[in-house]
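I have placed the structure first, in the form of structure tokens, so that the comments after it can refer back to it.
Of the protein chains in this complex, all but one are displayed in their positions.
What follows is chain A.
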Amino acid sequence: MYAPSIITLRQIIHEIRRAIPQGTIKDNLMIRYLFDQYRKFNTTDQQICKAKDEVTFAANTYLCYLRSSRMHQEIHDQYHGKGERSVQETANMVGFKLPHDPK
């Protein structure tokens, strides 16, 4: 099992990879920065573990931002009007077939 912070990191990377048009995270600045931060806080002493909490919270908040933005966009894309539907599309929506479709 991975630690919760690692799971968050993986999810953030997953969201970024989905969101950017290049589709590859090679040379991605944000990812590199995230790894840096994770390494840094991994080696931090227990003394400043309050800071670690803060970082974990910030990472989760960022994940929430990425994920909610993506879902918002997906719902928007699915339902946003694109003009009038064709007869075919309307028939498909209600489960009908056109006269010339195979049965």
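In this text, a contact is a pair of C-beta atoms (placed from the backbone, for glycine too) under 8 Å apart; a residue touches a chain by one contact, two chains touch by 3 or more; residues count from 1.
Criterion: contacts and distances are computed from a predicted model.
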item	value
Protein that the absent chain corresponds to, by UniProt name, given "Metaxin-2-like", "ATP synthase mitochondrial F1 complex assembly factor 2", "UDP-N-acetylglucosamine transferase subunit ALG14" or "Methyltransferase small domain-containing protein"	"ATP synthase mitochondrial F1 complex assembly factor 2"
For chain A, residues in touch with the removed chain	16, 19-21, 28-30, 33, 37, 40-41, 44-45, 48, 51, 53-55, 57-58, 60-62, 64-65, 68-69, 71-73, 75-76, 78-79
